[in-house]
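Heads up, the thing below is written out as structure tokens.
The complex is shown incomplete by one protein chain, all other protein chains being positioned as in the whole.
Naming follows writing order (A, B and C), and every chain is counted from residue 1.
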Amino acid sequence: MPDLEKRDITYAQAVREAIDQSMGQDARVIVIGEGVPDPKAIFNTTAELSEKYGQRRVFDMPLSENGVTGVCIGAALSGMRPVMIHQRIDFALLAMDQLVNNAAKWHYMFDGKASVPIVVRVIVGRGWGQGPQHSQSLQAMFSLVPGLKVIMPTTAYDAKGMLISAIEDNNPVIFIEHRWLHQIKDNVPEEYYRVPLGQAKVLHEGDAVTVAAFSYMAVESLIAAKALMSIMGIGIEVLDMRSVNPLDVTSVLNSVQKTGRLIVVDTAYRTGSIAGELISQVVEKAFGVLKTRPVRIASPDHPTPTSHFMAEHYYPGPQTIADAVLDMLGIDSNTETETYRELCETLLRDGPHDTPNRGFTGPF
Amino acid sequence: MPDLEKRDITYAQAVREAIDQSMGQDARVIVIGEGVPDPKAIFNTTAELSEKYGQRRVFDMPLSENGVTGVCIGAALSGMRPVMIHQRIDFALLAMDQLVNNAAKWHYMFDGKASVPIVVRVIVGRGWGQGPQHSQSLQAMFSLVPGLKVIMPTTAYDAKGMLISAIEDNNPVIFIEHRWLHQIKDNVPEEYYRVPLGQAKVLHEGDAVTVAAFSYMAVESLIAAKALMSIMGIGIEVLDMRSVNPLDVTSVLNSVQKTGRLIVVDTAYRTGSIAGELISQVVEKAFGVLKTRPVRIASPDHPTPTSHFMAEHYYPGPQTIADAVLDMLGIDSNTETETYRELCETLLRDGPHDTPNRGFTGPF
Amino acid sequence: MKKENHFALFRSMLRIRRVEEALADRYAEQEMRCPMHLCIGQEAIAVGVCAALSANDVMFSNHRAHGHYLAKGGNLNAMIAELYGRSTGCCGGRGGSMHLIDLDVGFMGATPIVGGTVPLAVGSAWASSLRDENRVSVVFFGDGCFEEGVIHESLNFAALHKLPIIFVCENNGFSVYTRLTERQPNRPIYRIAEAHGMTATIGDGNDIEEVLSIAKAAVDNARQGNGPQFIELSTYRWREHCGPDFDDGLNYRSMLEIENGLKDNPIDKFAMRLKESNLLSQSDIDGYEAEIQKEITDAFQFALSSAKPSTKDSGERIYA
Partner (left out) sequence: MKKENHFALFRSMLRIRRVEEALADRYAEQEMRCPMHLCIGQEAIAVGVCAALSANDVMFSNHRAHGHYLAKGGNLNAMIAELYGRSTGCCGGRGGSMHLIDLDVGFMGATPIVGGTVPLAVGSAWASSLRDENRVSVVFFGDGCFEEGVIHESLNFAALHKLPIIFVCENNGFSVYTRLTERQPNRPIYRIAEAHGMTATIGDGNDIEEVLSIAKAAVDNARQGNGPQFIELSTYRWREHCGPDFDDGLNYRSMLEIENGLKDNPIDKFAMRLKESNLLSQSDIDGYEAEIQKEITDAFQFALSSAKPSTKDSGERIYA
């Protein structure tokens, strides 16, 4: 890790800087997506790129998700390094054929003679009535496809470093960013730097319980971890998984060796989530290490309702995580106990539940 | 289960009979797919339907997987009950948007005011150089989508009964059939009958190890089970899972209560497979019941190579399963031991490895 | 055209306009907590097309659905309640502005995945033809939607089976903030539909009478078994792509362009014409305004006094 001079910028700014610097470094890098050069600039993650690099490197696109994905693959096969952007991961479902049948397999099926260096940025929507078709969290659908790399950086620091690594990577990389991370700040060096793909990171140390979390759920876990420590003196180890494929099971195993307890927190539908895959691999590889049954925390197995009245408890939060920890440790969590009530009060979100949690705005 | 008069027919014939009888029962049932009325009739699963029910109920289709899926959803919303067929599950990737964003969510997002009774038959290819784009086993990709039902019947008896249930079901059902099952015979009643969706079935009883298997892997597991019993007197319990979503974890738990050991055998890529999901749920729900570490048997995490020289060991088979069982039971499996050599000989496939295993042709 | 029809057309457009203006006014209260795409400025298309339909004809729509829903006769209370996320909403709150449905009036559903409902409309037309029903299906979509491959597949399927469907392309020149010229080459959209083997027409979507006559011809054709009909109608979106405000500040379109856009007001233009030919008086208009205001006030009243759905409820009706 390069030495950081202090500078806090948001996740969105970090993403933008990664693309900007990558384009500066490598003339083969081009960017395309619906809205990339428009005034909103994909939540400002592509602002001014068109002005800086010109209309032959920065593109808006027709609403043709599958076709343009194929176009990007073809351009990559001809030596370009396209970064494609979908404002919602839900739209990428239209491009599954190109991503799964072509991008993921091209290098393999042509015996390594060619490769497909593309990055597909997809944004997971949440809040303000995003509803059934605009807030899916489909990482498991992509991560089960050999040949794709799938990453979900949580911090602005990782967003920049991992996006740079993704753009330099010779394989197709699905870069999944949770919309609620966009405004969270972190200390981000100005220089061009890489963060390797496929490695989890410890966000909060502890030896009571291992909490392996993905994307925005790592933030919620961190909030829970701080409260549990300050109020109850319970130290949980929060792992920011950062990458979905490859999945860093080794880091989880190392932590579990210490804690003997595992909670996996995912942003997705519960069943078939990457959380289940992780739990399974831990048990397969280190049977007997767990002292208590592993627990997964995720969203229920149904679409996201739009009404904020219904969505309120659709997403697990710090309280859900803290309760699971206490339950796993066999600690009494009835509202009678003084400390528990204090914990709950601390974890109470200020602000509406369908906007980002103000309980943590960074830096990490 | 209705009383069966003896009649053995193939899986393909059973599928055809289910559609035929459903069309006879219900005028709203229509069938569409590329090749449905052609001379090959989708591996003869749609033979003579066009002649019998006419061109206004049996259709070929343009090569428009996503569009025609949407057309079928629209027809279903208008009271029809379409059965759509893809000759390979790989082609259904083009239809992910319609299946995931519309079919799966319509009933939920419109508060139950409408429903989408469609059945999508998709065939998993294998053998004779099907290769990277024609032999994927993508059940996990569909089963993680709430709102879809995903089933993989193994026997001709279940193929007929479950397809009938699927067509009667008011929800979108993905009916996944493994091509190597098409020629396996089973005892299938002539009458119209239903087999409920979402229930596993015991194919072979035993109390040594629970082997939960999906689709064609249930056949391979059964072959292993018979050999292990006859040669070594080891009784493994083979569960034909039959359904992927809903997943019948309860049946697996009941069996594991007895055996304390679990092997899950899937037809898919290893990582992110439904096998991992099942192992995770078993451990989450019945922690401590397993005496040994759970094991998953699946294909490696890379596309299927076309060359039969390379594909030979891509797919796990009875030997893989038997070895895993012996290993789990701590039974010496070095080729020195007489009985093990006998086991291996018994499990040796006659016939080329890239054509269906002649070791079992039914009935179950 | 009969007098009542004029009244009806005018009143329907005015009603949609006022309803959406009310939505815009109250959106800032942050009690309608969902994305909202207003069709202010585009009302003539929804109203003109629906006026050509009979009650049993069905319709599918997209993210910008308020006008389509109301023009087809969709229940206003249920729509406002839906935007407020209440149990009495047309989706019980599960959908919000981008998911509208009213099966009683043949409004089959609107969803926000661009292109998502186009093949569904083809499928409902297919069902009609398989059952020999005298029912026409209509689908509204935008110029951006025309870029989706599913359009090609839908046009081909509809033409192949000669289905009774009307494809209505509302060409407002923008997909979000991206101009047509940045997404499509310089050639008319409707010609591509024509090349697929169907009758295709282009017209001024801000001229309600032109819309109606084009739509009437198309609906008659479709009903008579002449297969799919494609209509491309030009129009202009007044407000921001998503949200209640004007977006002059964004500078993706010039003030001049916006001014001209606002001048081309389908409602005022029609009112003027009717007044000139003495078919409509200011007092008629005032009467409508009053009725509509009342209706709107009641609808918001209804919505805000409706029950709030519970989290528990959100776990039900996942499977049919």
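Throughout what follows, contacts are C-beta pairs under 8 Å (C-beta built on N, C-alpha and C of every residue); 3 or more make two chains touch, one makes a residue touch a chain.
Since we're looking at a predicted model, the values are computed, not measured.
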| item | value |
| --- | --- |
| Omitted chain - touching chains that are shown | A, B, C |
| Contact with the hidden chain (one of B:22, B:115 or B:130) | B:130 |
| Residue among B:12, B:30 or B:61 touching the omitted chain | B:61 |
| Among C:22, C:103 or C:160, the residue in touch with the chain that has been omitted | C:160 |
| Absent-chain contact - pick from C:20, C:57, C:102 or C:148 | C:148 |
| Identified contact with the non-displayed chain, of A:21, A:46, A:66 or A:346 | A:66 |
| Hidden partner chain, residues of chain B it touches | 34-35, 38-40, 60-67, 90-91, 94, 128-134, 300-303, 305-314, 352, 354 |
| Touching residues (missing chain, whole complex) on chain A | 30, 56-57, 62, 64, 66-80, 97-98, 101-102, 106-117, 146-147, 149, 170-171 |
| Sites on chain C contacted by the missing partner chain, in the whole complex | 147-153, 156, 159-160, 162, 183-187, 191-192, 194-197 |
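We adopt the following convention: only the chains that are shown with their structure count from here on.
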| item | value |
| --- | --- |
| Chain with minimal offset from the mean of all protein Cα atoms | A |
| Inter-centroid spacing, chain C versus chain B (mean Cα positions, whole Å) | 43 |
| Averaged-CA centre spacing for the pair chain C and chain A, given as whole angstrom | 37 |
| Chain A-chain B separation of Cα centroids, rounded to whole Å | 32 |
| For chain A, residues contacting two or more additional chains | 66, 90, 94, 131-133, 301-303 |
| Multi-chain contact sites of chain C, meaning residues that touch two or more partners | 91-95, 99, 111, 113, 116, 149, 318 |
